[in-house]
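First, the structure itself, so that you have it in front of you.
Removed from the display is one protein chain of the complex; every other protein chain stays in position.
Let's turn to chain A:
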Amino acid sequence: MSRYRYPALPESEVTPKALFDARRRFLRRGVALGAAAAAPGLLWPRDAAAWREALQGRLDDDLDTRRLAGGEATTDYEDATSYNNFYELGNRKSDPEVFAHKLVTDPWSLTVEGEVDKPGTLALEDVLARETLEERIYRLRCVEAWSMVIPWIGFPLRDLLERHGPTSRAKYVLFEAIHDPDNLRGQRRSILDWPYREALRIDEAMHPLTLLAVGMYGEIMPNQNGAPIRLVVPWKYGFKSIKSVVRIALTEERPTPSWVAQNPEEYGFYANVNPHVDHPRWTQARERRIGERGKRETLMFNGYGDEVADLYSGMDLDRHY
């Protein structure tokens, strides 16, 4: 009996990427339409902005506020929404605000998968319905040596992860942001390996300070700040706090975040705020607080050492930067 040979596929039969993508879009729409038609009692597809309406209602209630920035003044809303790093929308600080409308957030769903007992993809409104929202005022320290104080609105990441039941093999948590090069100008250039990826160790992810934020300054998250749902890890450099998250995967192996892949010499996996370990090209000892003159001394773990230093006991933070 002759051995079976896989037929060789000529290059000419490979589907062009544009066609492939178009087909995928068509299928997605078909699925959405089918789901809408099948939903009992729903004549129309579910409102794309359902999460927005649900969230707005919740924001109008009084939320508990925890002030965790040592009483430092919050940054002006205007500054916090016009001076951003969100390379998907362009790499000048003003680009994210200018191109904010290019980020399509309605509808939005979040996938939780990997080492969990209950994986699943949920519409954002269903994610929000499960969680208790609160306001948290945190410092935000960018790796570029500037900082802000932001009143976030969100819920602990831990609450969400526990609902999905992490298995004993869940050692790390990978976050993936939106990938939409048709609309996001930054993703049409390969300055980073898109989509943007970030990751935390499971104990960091389960830490009570680690937040999934859906709003700030009492409002729904502005697009340029990572709408509709983003991570906030206040003791790490800002690039760890990934914006516009679509997927969370619990893993056994340590994932490689986008910035680590881009330049492992300059960006470490941990990226804890540390005034004693300089970025190879600039100093991390001081920072410019947006809205202030001159500079401030940068605090170890961005001032959250009492809460998080235990996570790293015994680790050489010069090496694990």
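As a working rule, a residue touches a chain if its C-beta (ideal position, glycine included) is under 8 Å from a C-beta of that chain, and two chains touch if they have at least 3 such contacts; residues count from 1.
The rule we apply is simple: contacts and distances are computed from a predicted model.
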Name of the absent chain as recorded in UniProt (options "Glycerol acyltransferase", "3-oxoacyl-[acyl-carrier-protein] synthase II", "Protein-methionine-sulfoxide reductase heme-binding subunit MsrQ" or "Energy-coupling factor transport system permease protein"): "Protein-methionine-sulfoxide reductase heme-binding subunit MsrQ"
Among A:Arg169, A:Arg188, A:Arg286 or A:His320, residue touching the chain not depicted: A:Arg286
Candidates A:Arg58, A:Lys93, A:His179 or A:Arg201 - the one touching the absent chain: A:Lys93
Residue among A:Ala48, A:Ala73, A:Ala129 or A:Ile191 that touches the chain left out of view: A:Ile191
Positions on chain A where the hidden chain makes contact: 76, 78-79, 82-83, 87, 91, 93-94, 144, 146, 189, 191-192, 262, 278, 281-283, 286, 288, 290-291, 293-295
